[in-house]
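Of the protein chains in this complex, one is absent; all others appear in place.
Going by the order they are written in, the chains are A and B; count residues from 1 in each one.
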Amino acid sequence: MKIKEWILHRVPFDIQRTSQVMERIFLKEPIPKHMKNWYYALGATPLILFIFQVITGIMLALYFIPSQQMAYESVRFITEEVRMGFWIRGLHRWASSLMVIAICLHMVRVFFTRAYRKPREINWILGILMLIITLGMCFTGYSLLYNQLSYWATTVGTNMINEIPLVGSIILNLLRGGEEVTNNTLTRFYNLHIGFFPTLLLIFIIIHILLIRLHGVAKLEGREDEESYSFYPEHFYHTLVVTLFLLTFISALTVILPPGLGEPADPNVTPSHIKPEWYFFSVYTILKILPLKLGIYLLIAVVLISTFWPFIEDILRKKWPKVNLYYWVGSITIVLFLAFTVYEIIVS
Amino acid sequence: MAENNSLQTQRLIVGVFSFLLLVVLIIVAAVEMKRTREDKPVIEISGINNRCVDCHTNKGIAVKSIDQWKEGIHAVQNIGCYDCHKANEGEFDAFYCPESDVLVARHPTPKDCAECHKQQVDEFAASKHAHQFWLIKNTDRSIFEFPLATRHGCEQCHQISNVWPDQSVGECDACHAKHTFSKAVARQPETCGECHIGPDHPHIEIYLESKHGNIFRANEKKWDMNYSTKDNKPIPIEAPTCATCHIDGNEAQPMTHNVSDRLAWETQSPWSFRTVWNKETSGNWEMKRSRMESICKSCHAPDFVNSYLLTADLNMLQYNEIRRMFVSWTKKLTANGTISRLELNGRFYSDPVLSGWDEVPEVLMYNAWHHEGRRFRHGAIMMGADFTQWHGIWDLQKDMVDLFSWAAERGDPEAKAWVNSKNPAKFVPYALYDFPGNAFGINPLSNLQPFVYTNFPDYWDRIYANVKTAYEKKLLSENQWNLWLKRFNNRDHYLGYKYNADSVFNFYKSLDDIDTKAFTEQAVELKLPGKPFWPSSPSSPSKK
Partner (left out) sequence: MELEEKPKLKTRRQFLINLLMGGGLLASAALLVRHGIAFIFPKAEPPISRKLLIGRVGELKVGEAKEFQIGDRDLYFVNTADDYKVFSSICTHLGCKVRWEAHRNRFYCSCHQGVFGNDGKVLEGPPPRALDEFKVQVDNNLVYMWIEEKRRGML
């Protein structure tokens, strides 16, 4: 094994220990029996979708041109003329929506099983941060299309950032690369979408999974003594099936409901209906109903409470030990979110 | 084992899902293959045309014509505004575009089109579309219709034969509407129908009544009218439009913009006559007729074509006989002073054989050629049965009756004799042509009825003599005469006399008798009790 020796001489790591650790982490990791339920595959789903996005995103970046003149045209080129272009683009588009849904479902699962409780609070915070970054990626990604809807959604969306107290206008200038939405905006969004955000997200994902592996998967409350099974081969098969299913489902969606192109962006013509993507509907509605400043403050408060929820809950639990606070908070949040989303769909 | 089982199930599930994925990926690939990519050519606007487009777009002047131009075939080949609208100093329509130094022509004429389309312009100029015949007798017409009325009337249609100051003739965009100059629009029957319409030449109406027009209407949405029949390409559509017979080519002959090339009759004129237009280049009428027949025979059997056209030709000749009668009367009435010509300073403004607007015989004679006479002829030769019959011969005969009645009222002895005559043959005071049977089939019943058949034993001898004379005068071709002879010598077959359908006729007659009985009982014999209101005077409107 001349080659092996050659490598080990230049990259000196302990091959015995490394393979042992690898095996423990990846293959033999005990997973509590409750995870056999498909509900618990919801953590892997966003990861799988993220990998889809990275791969399809890199492929799309082979043809996309981030300039005001060519952005729309290059997307049209991909959709209409590149072989399998419409499929890769459809995958990327649909996977982004599904990723948001998967993350939300995962959050709901984690929240309602109180897996964020001590000692896993940091993981929860990381999760919230990852959610925000993902939404940021969705927002920036959609703007790259540079059709009427994306141009105006970008304008309106970044306008709202202005309302954030203290740092609002600085962030606005940073994002837009100037006072108005210009060519700079497009290039900055492109940078965020393919550079800064994915890297940040990847780092967070690694830390997130690392923490899970280090802590072990959280056991259900009241079932601390349950059995566990090893990751490979069962959970692995679960994951494989999820991957295959997602790929099939998204490809089918691409064929049945292909993503459209819309009208190329025209800064002189404001369309009568400007709407963000569906996952922003609830935020959009709230900001339409409430006075803008109040709405922004409210949203910031919601973000802060969500981020530090494990600690907040701890404090509140000490006050009212009998109340299942998380149950109420979670349910009300979900109901409100759905209500505002549906409201926006129906009203427009 | 249980573990193995569940693992097995897992593997099974993986296998199933991977096949599902395979299927979907195949579907994706299929969708990809099926997509048709339409390559719209990029229109490049170069040089001075850029200035035209920019200025017109900025000022919002006639901007749709730019869009129209982009749709047409000139734009793709880099033929732009200035190529047609260029002008030289001193030309009749040259002017500077406002706020610019560009000298443009307001009216591109056929001379401009001829720079690239010389053949079509020359062909057009050789046709009667370029003939200003309407001006030859226009002075007489102009006393009846003042100029303003003709601007959007006569002049609009006859613009097609406009003579321009630069000596070119015609108006190409009369059919090839600008700025697309689309072939499909030019082929649309309604394009011809913009002018070939109305009581004096209802061509679009005749066409739409005909089977050709009917099939066209049923299928027009499916047909792409943008085809080419240059280079002896076959006719691609199932039923003809105006352009198919009069302009387009087929395997046997090229297309031509000379519509007179295929017309063997002059049928709009006061007298029908065989065409001699451009004999040197287009040949005699038989040559022209053979060109038309070649198109007919793309679809129709030769026997049908020949029989139909011969019958129509005899109708053309028959009209002449009817006209002969009208003309002799107006001449006579003018000669004996019953009617008079309009005159000023020694020049006449009406003509006893052509036009006259103020006296009934003149009007009747005019209508008998310009309106009902044309309708009769055009309906006969272009398959518009209603126009041959009710708007044709029926109106013609009525005109004749009106003429005789008017003359009789004013004391003309011949007319009075006609009015007082009880002889049913009085409605045929002219020589007749006839054709044994028709082109459509054999009818054992219809030829038993006609008055002239049953009351004149020498009828067919007279007809024979007339048709023979027409042939000898070269008004019918030898093939036509032979066809007529064949029909004549087999009258018993073609007129259906050989065959007996009496029993069938009696069946329908018995049903008709029932109808007769019904309307007699229901209507004729109905006596209402309520009295009419006249002649008795109304009762006083008092008590009750």
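Rule of thumb we're sticking to: contacts are C-beta pairs under 8 Å (C-beta built on N, C-alpha and C of every residue); 3 or more make two chains touch, one makes a residue touch a chain.
Please read these numbers as outputs of a predicted model, since none were measured by experiment.
Participant: Specify the residue from the set A:Gly43, A:Gly85, A:Gly141 or A:Pro276 that touches the hidden chain.
Facilitator: A:Gly85
Participant: Touching the hidden chain in the complete assembly: which of B:Gln77, B:Gln156, B:Ser421 or B:Thr516 does that?
Facilitator: B:Gln77
Participant: Going by the touch rule given at the top, which residues of chain A touch the chain that is not shown?
Facilitator: Touching the chain left out of view, chain A contributes residues 59, 62, 70, 73-74, 76-77, 81-85, 87-88, 244, 247.
Participant: Could you please point out the chain B residues that touch the chain left off the display?
Facilitator: Against the missing chain, chain B presents residues 4, 8, 11-12, 14-19, 21-22, 25-26, 28-29, 39-42, 44-47, 76-79, 83, 115-116, 118-119.
Note that only the chains that are shown with their structure count from here on.
Participant: Between chain A and chain B, what is the separation of their C-alpha centroids in Å?
Facilitator: 71
Participant: Taking the touch rule as given, give the residues of chain B at its contact with chain A in the complex, in rising order.
Facilitator: Those residues of chain B that touch chain A are 6-7, 10-11, 13-14, 17-18, 20-21, 24-25, 27-29, 31-32, 35, 37.
Participant: Show me the residue ranges of chain A that touch chain B in the complex, using the header's touch definition.
Facilitator: My answer: residues 80-81, 83-84, 86-87, 233-234, 237-238, 240-241, 244-245, 247-248, 251-252, 254-255.
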